[in-house]
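With one protein chain removed, the remaining protein chains of the complex are shown where they sit.
Going in written order, the chains are labelled A and B, and every chain counts its residues from 1.
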Amino acid sequence: MIYKKFTTFRTEQKGAILYVTFDYPPVNIQDIPMLADLTMLSQKLERDSDTKVVVFQSAHPEIFVAHADVDFLKDMSTHAVHQGEVKLLDLQVVLERVSRLPQATIAKIEGFARGGGHKFALACDMRFAARGKARFMQMEVAMGILPCGGGASRMARQAGLGRALEIILSAKDFDADQAAEYGTINRALDPQEIGPFVDSLAERISLWPSAAINACKQAVYASIDKPIEDALKEEAYWLYQATSQTAAIKRFQNAYDSDVENDMTAQRNWDQIVIDVQSIV
Amino acid sequence: MIYKKFTTFRTEQKGAILYVTFDYPPVNIQDIPMLADLTMLSQKLERDSDTKVVVFQSAHPEIFVAHADVDFLKDMSTHAVHQGEVKLLDLQVVLERVSRLPQATIAKIEGFARGGGHKFALACDMRFAARGKARFMQMEVAMGILPCGGGASRMARQAGLGRALEIILSAKDFDADQAAEYGTINRALDPQEIGPFVDSLAERISLWPSAAINACKQAVYASIDKPIEDALKEEAYWLYQATSQTAAIKRFQNAYDSDVENDMTAQRNWDQIVIDVQSIV
Partner (left out) sequence: MIYKKFTTFRTEQKGAILYVTFDYPPVNIQDIPMLADLTMLSQKLERDSDTKVVVFQSAHPEIFVAHADVDFLKDMSTHAVHQGEVKLLDLQVVLERVSRLPQATIAKIEGFARGGGHKFALACDMRFAARGKARFMQMEVAMGILPCGGGASRMARQAGLGRALEIILSAKDFDADQAAEYGTINRALDPQEIGPFVDSLAERISLWPSAAINACKQAVYASIDKPIEDALKEEAYWLYQATSQTAAIKRFQNAYDSDVENDMTAQRNWDQIVIDVQSIV
């Protein structure tokens, strides 16, 4: 797949990993061109089973994605609507599409990610942030609105209700360590660590079959939306989707020596077996 | 709104913040008069858009709200009921009403909050607890029942399943640091810090438009109850509710200099911009 002609970010393909680097001076604003770029990117990624991991990062030394364009507010209806007639907002549609991508998505946050920038990060599968550099904020309540690109909808799925409400109602900056403590990010890392950490994670995930990556993602997201009985059915469904779409499972069976199962040394180094089998098949 | 004639707490209005101080010797028991007071308080708050934040605290040096009146048990039916004919219990109704208030609610916990006292805290939006003073417990299982004022229903929404089950099945005291680690409270603070911290948070939230505060709350609570597609619709619905009910958004647009968007110094101090705009509009 060719990833070109974007206005607000540039891309670099390294094997099965696509690095998407926001580079939209002066502050990586989340405006109509950026949403258009994210839509075009998603269209391509949805059809690209060679790309297994997408890492989102920024070329700006201080900013990940600053926030949504405040001009969005100018076009906003001030009429109340009935609950039945509500349509999703453009920002919601774009970020939900990002969230459902078949690839594993990682937000590598080394600067400000406020408002829409933070909502974008929440739509990725995993978030890692650099200490002393990343700053988060949902300031919408202060502007008379709410975090409306999935910010209100996704926060408590990461951090639990009370902490989600504090973040959204306080409209206050918080840093990487606070974010890790509250659970909005996976972990906080030192600035010199975050690059190698994310690279290593992305390279590891890029070894796995793309159908299995997608199956894992969809089953985990469904698990939060559904009662456990339905979640288990969805899990079984995605298992069959994965096994029918990839030959990896048969190859794993063949490459894997079942005597290994009873070998204590193998049990200790199962991690290595998994990697070895991947390199063989 | 006049907040008077309560038996079990007293109130103090400071601008848009209402401080509700439980003062019901000897131990702030959660009995019929307290539930009646909370119902009357909720009725008033539901119609009061001038009050934006409610802080619940206690006048007792050792107790927040001790626990529910054990006399409640005397009136309890010992007949099993069919699932279709179950009606909500009084305590559930009152605490659910507190949970849905349009105001941001903060529990400032500086003493024992066991049983119903803890359930009350869980029905607030945010919880902060003082180290060395706050003590939590759900002892209901030991009494042959379960935490039935939303205690069983709300715990895992804060702390995840495993830790919620441990708290409820162990029926054991735990302190502020344990509560923060398990996620039942937002954070543990030193006794001399908790007052200024909660005041400052309440004052900050009291700057925001009341319709936006309510919209944020309702969207976040809905997000946990609904699949993501429906949660996003609810989020969009509350966005329109907020923008139709407040002029703040238009005033924000006017007061906010869009050149600020491209100014790095402004990006670093977005927090200050938000506060400044609030003071202008």
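Keep in mind that, in the parts below, a residue touches a chain if its C-beta (ideal position, glycine included) is under 8 Å from a C-beta of that chain, and two chains touch if they have at least 3 such contacts.
In this text the structure is predicted, and so the values were computed from the model without any measurement.
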Given B:C148, B:L232 or B:I273, the one touching the chain that is not displayed: B:C148
Chain not shown: contacting residue from A:H60, A:K108, A:R127 or A:K172: A:R127
Interface with the undisplayed chain - residues on chain B: 26-27, 29, 62-63, 66-67, 69-71, 73-74, 76-81, 83, 86-89, 92, 96, 99, 112, 114, 137, 139-148, 150-157, 160-166, 168-173, 183, 221, 224-226
Hidden partner chain, residues of chain A it touches: 104, 125-127, 154, 157-160, 183-186, 201, 204-205, 207-209, 211-213, 215-217, 219-221, 223-224, 226-229, 231-253, 256, 258, 261-262, 264, 267-268, 270-271, 274-275, 277-278
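Everything below uses one rule, namely that only the chains that are shown with their structure count from here on.
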Distance between the centres, which are taken as Cα means, of chain B and chain A, whole angstrom: 30
